[in-house]
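All protein chains but one are shown in place.
For chain A:
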Amino acid sequence: MYELEARNLQMKFGGVTAIAGLDLVVEEGEIRGLIGPNGAGKTTFFNACSGRYPITAGEIRYRGHTISGLKPHEIAAQGLVRTFQHVTLFKKFSVLKNVMAGNYLHAQHSYWGSLLRTRKTREAEAGSERRAREILDFIGLGHIAHQQAATLAHGHQKMLGIAIALAAEPRMLLLDEPCAGMNNDESREMIALVRRIRDTGITIMLIEHDMKVVMGLCDRITVLNFGNNIADGTPEEVRANPEVREAYLGSQAHVA
């Protein structure tokens, strides 16, 4: 059983084919890089996996269950959670409340509990807050838990995005350009963080444009071009693959 499995996946938007019959498998516990030129279909693949857009044909399976056709909240409930390329937060919430909101799936919410403030509800909320603080400490944002999310530096906002995803207690994370717009120091911090997340047993798939990051971080790399999987392998294999150089980087390019 694979962690994530796409079979003959197709995504079409009107006349535009974003993904054309993609086959892809991700093993449990790996850090998988997803690279390719702009428009190759990387983010579209994440959108398909997270249920944001309906797929045109094919199938996506997560831990043996078909998830294509499910709604985003149903997929998140199965343990497959994504982050977004652009900073996506509850901006007016505090950092802590952002993570608590992300903890929805495990907060045992009920309407009667909210109204009557039963003991069970109060305990669940206290537990949710505890969990949120743990996650913030793990990420390294514990010291700014009460700051408003909108006021955070860009790097911290990206990290908070991951904290929200972790609060849903996923078994697999899809990270869409976690290092986008970061300076070198922030990037290094993010790379370390992704490794630490994997070490807690969460499988990771990430889209990234910075080759240094991808090559250094990922166990395996999948290369997309025009919605097709053109190469799949360890960083060394992908780097040596002439088709990748040709299609993705141009025949003259030198892969870092």
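FYI, contacts are C-beta pairs under 8 Å (C-beta built on N, C-alpha and C of every residue); 3 or more make two chains touch, one makes a residue touch a chain; residues count from 1.
In this section, contacts and distances are computed from a predicted model.
Q: Have a look at "Branched-chain amino acid ABC transporter permease", "Formate dehydrogenase subunit alpha", "Amidohydrolase family protein" or "Glutamyl-tRNA(Gln) amidotransferase subunit A" and point out the UniProt protein name belonging to the hidden chain.
A: "Branched-chain amino acid ABC transporter permease"
Q: Would you mind spotting which of A:45, A:62 or A:84 touches the chain that isn't drawn?
A: Checking the options A:45, A:62 or A:84, the one contacting the hidden chain is A:84.
Q: Thinking of the whole complex, not just what is shown, which of A:65, A:109 or A:154 touches the missing chain?
A: A:109
Q: Considering the whole complex, which of A:92, A:195 or A:212 touches the chain not shown?
A: Touches the omitted chain: A:92.
Q: Where the complex has a chain not shown, which of A:6, A:67, A:100 or A:172 is the residue touching it?
A: For the chain that is not drawn, the touching residue is A:100.
Q: Residues of chain A in contact with the chain that isn't shown?
A: Counting over the whole complex, chain A touches the hidden chain at residues 50, 52, 71-73, 76-77, 81-82, 84, 88-93, 97, 100-102, 104-105, 107, 109, 111, 113-115, 117, 121-122, 124-125, 128, 164-165, 167-168.
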